[in-house]
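Removed from the display is one protein chain of the complex; every other protein chain stays in position.
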Amino acid sequence: MPPSFAHHLRVRYNECDPQGIVFNANYVTYVDVTLTELWREWFGSYQAFIDQTGIDLVVADLQLRFRGSARFDDELAITLDPQLTSASSVTSTIAIDRGADRLIDGTIRHVCVDARSFAKVPAPALLTAVLRP
Amino acid sequence: MPPSFAHHLRVRYNECDPQGIVFNANYVTYVDVTLTELWREWFGSYQAFIDQTGIDLVVADLQLRFRGSARFDDELAITLDPQLTSASSVTSTIAIDRGADRLIDGTIRHVCVDARSFAKVPAPALLTAVLRP
Amino acid sequence: MPPSFAHHLRVRYNECDPQGIVFNANYVTYVDVTLTELWREWFGSYQAFIDQTGIDLVVADLQLRFRGSARFDDELAITLDPQLTSASSVTSTIAIDRGADRLIDGTIRHVCVDARSFAKVPAPALLTAVLRP
Partner (left out) sequence: MPPSFAHHLRVRYNECDPQGIVFNANYVTYVDVTLTELWREWFGSYQAFIDQTGIDLVVADLQLRFRGSARFDDELAITLDPQLTSASSVTSTIAIDRGADRLIDGTIRHVCVDARSFAKVPAPALLTAVLRP
């Protein structure tokens, strides 16, 4: 069973567009914020992970299905379910919910890269240890 | 052969992150800006389309593959290739290029909705006329 | 003595630019987020205030002095000190701090407007009651 992590945040006014709903691109930012919070939970902070491993992550693939819309001041739960899907790849299932309503689901694939050269590298032991319990 | 449309824009400084590259979510905004410019080409403006048809579009599905990274001040070409894929759906192939380099490809599916009720409706004649040449 | 209110938030990765620091415009967003949280404290929520009074606020003047820079993952305190400065105007002193470091200070002036017509109106009793203790 893969680990699962949920981060809660409130929709900001500037993240909503004239339709009164969250502009699509901002959900991608919510996913990034959630990964940062997951890394804090697992490794102390995102920077601590980089400092210990010399490895950063970049997004390689993103897939989102929009089922509903969040509005200003809504409280959202963003859930990530990361799994090691290749030597260098971490693929996370994404769910964005407002209470019992599923607004978004999807997947995001990150690739481990050398933090300086940005060359693809295998996931470090620190990460695989958490991903394979 | 589906119609194809390219919009050119320059990467803004605030769209880049501490890695020095465009933050992922901003590519989704570039796609939205390009759809607006395509609607201007076809219908005068996005608002003119809504005024004439009473129909707006919302994003239902998004898929992006990141092959390369854009940097501050890069000039990008965002190409959309929209096709009618169901009575209500317009699916566009996405390509984001910097010169000869393909940075992103993907697809985005929009659904036609009533501009007031947001209920799903068939694509209006004004749109299908352009999509089926 | 005017009321004072502090909201705490963490800097998101996408809010930082290639210099590695928060892009200036994002501090303006932090101030807006803090006003929303102050309205929640005082009136239940921003929307509850509009529903009860029929009155919205728009920004008329903004003044910021940048003394230091916030970085990714910094925890900031945004403090607002609002005062009624005319029949329609609420002027708030702004302070943005990271621990003991003052990063930004300034002022922002909001004007009360009719939520539908956007015409300038006097501050409602609900608001003046809180601003003049």
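Per-chain residue numbering starts at 1, and chain names A, B and C are given in the order in which the chains are listed.
The criterion applied here is as follows: contacts are C-beta pairs under 8 Å (C-beta built on N, C-alpha and C of every residue); 3 or more make two chains touch, one makes a residue touch a chain.
Fair warning: this is a prediction, and the values are worked out from it, not measured in the lab.
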Considering the complete complex, identify which of A:17, A:41 or A:101 is in touch with the unshown chain. A:17
Contact footprint on chain C, counting only the chain that is left out: 19, 23-26, 28-29, 32, 56, 58-66, 69
What does the interface between chain A and the hidden chain look like in terms of residue numbers? 13-14, 16-18, 20, 23, 25, 72
By the contact definition given up top, give the residues of chain B that touch the hidden chain. 12-14, 29, 32-33, 36, 45-47, 72-73
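By our rule, only the chains that are shown with their structure count from here on.
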Copies chain A and chain C touch; is their interface built from the same residue numbers (over half shared) or different ones? same
Chain centre separation in whole Å, for chain B relative to chain A (CA means): 24
Any idea how many Å lie between the Cα centroids of chain B and chain C? 34
Rounded Å distance, chain A centre to chain C centre (Cα mean): 29
Which residues of chain B are in contact with two or more other chains? 23, 25
